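Part of the complex only, each chain left as placed.
For clarity, chains are labelled A, B and C in written order, and residue numbers in each chain start from 1.
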Amino acid sequence: MATFGLLVTHAPFEQQHAFTAYRFALSALALGHEIKGVFFYQAGVQNANGYQAGHSDEFNVHQAWVELSAHHGIPLNVCVTAANRRGVINAQDAKDNDQQGFNLTEPFIEVGLGDLVELSQVSDRVIQF
Amino acid sequence: MTLHIVSTSPFGTTLFEGVFQRCSKNDGIMLIQDGVYALNHVEVYRQLKELNLSLGIACFALEDDVVARANQVKSAGVDSELIRCISMEDFVVLTLDFKATISW
Amino acid sequence: MTKTLGVINSTAPYGVSNGQESLDLALASANFGQEVTLFFIDDGVFQLLKSQQPIPEQGKHYSKTFSALTFYDIDDIYVCQQSLNERSLEVSDLCIEVTALPPEQLNQQLAQLDHLMRF
């Protein structure tokens, strides 16, 4: 069995990439492979924005990642610099920047780019979406 | 041996030209999302055929994306030996058949 | 004097989300009593293909909404014949009734409108 790292660099809804990445993860798991982690970078950090509330008949990729992580213990890592400049912040950022709320919560975790480097070291394949 | 994953329409971008330039012997091309419109693009399809013969480049298309776009309707002329429609699980397996992937 | 609006669809469905939000705008315009003309050019013609079957989790099958256009009295729907040709498509492949025009005539229609928005 193989190990995978997923790199998501596109925002959900806007384009299909995040949805494809999620389905790729499901299929890899179904085949018995291991997902070492999903790293959200560039516009992909919008996947971690917990304020998303589309129509009830729209698929919520954010929620899908949360459930995937809960069921399979997959780390959801978000580049802190990329997230902050795009308005995706956690509780600590909110405090630091005097914001009255925050939209990034666990299981999404803010990390540095070093974590992407590390993910690539422990993964047989890194697939970018 | 690299698997080139292409997700944009050949009608809207020039990406396929770049990908073809990056292809080495026995590389593969995986069409996903709007990349599956390559089935409709006469010139891109011709080049895929040529690369298959000259460099052994295999080409695959994600079936869900083809079906979603009703692309199969017009692909009657497409050689199913040249472009194989595969499932998401097949795609996962495919990434392991190649040494690395590039997402275009 | 009422200003006329043209909505141009030039991107394919699913890969990007333009199509749905473009359609929403067209319906909103009609709702507000403003005449709106729809154009499908370049990859936008793919939006109108019959027999699309997005997987259920992909959510809203917005192309089904195209049939609502006539209920909203949106009847001026132009498709670029050359864009169809380049994609080996014919008008009979499309899911709603449209007027296919050669580029020059389509451009004439575009030129008559006050505001043009593209998606």
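Quick note on the criterion: a contact is a pair of C-beta atoms (placed from the backbone, for glycine too) under 8 Å apart; a residue touches a chain by one contact, two chains touch by 3 or more.
Computed from a prediction, not measured in an experiment: that's the story for all the values here.
Participant: Given one representative per chain kind, what formula describes the whole complex?
Facilitator: Full-complex copy numbers, labelled as displayed: A x2, B x2, C x2.
Methods note: only the chains that are shown with their structure count from here on.
Participant: Between chain A and chain C, what is the gap in Å from one C-alpha centre to the other?
Facilitator: Taking the mean C-alpha position of each chain, the two centres sit 34 Å apart.
Participant: Which whole number of Å gives the spacing of the CA centres of chain B and chain C?
Facilitator: 28
Participant: Give the residues of chain C that touch two or more other chains, as numbers and ranges in rising order.
Facilitator: 14-16, 58
Participant: Spell out, as numbers or ranges, the residues of chain A touching 2 or more other chains.
Facilitator: Residues 15-16, 23 of chain A each touch two or more of the other chains.
Participant: Where on chain C is chain B touching in the complex?
Facilitator: Going by the criterion above, the answer is residues 11-16, 42-43, 46, 49-55, 58, 86-89, 93.
Participant: In their shared complex, at which residues does chain B touch chain C?
Facilitator: Residue list for chain B touching chain C: 7-9, 11-12, 33-34, 37, 40-42, 64-65, 67-71, 73-74.
Participant: So in the complex, which bits of chain C are touching chain A?
Facilitator: It comes out as residues 14-17, 57-60.
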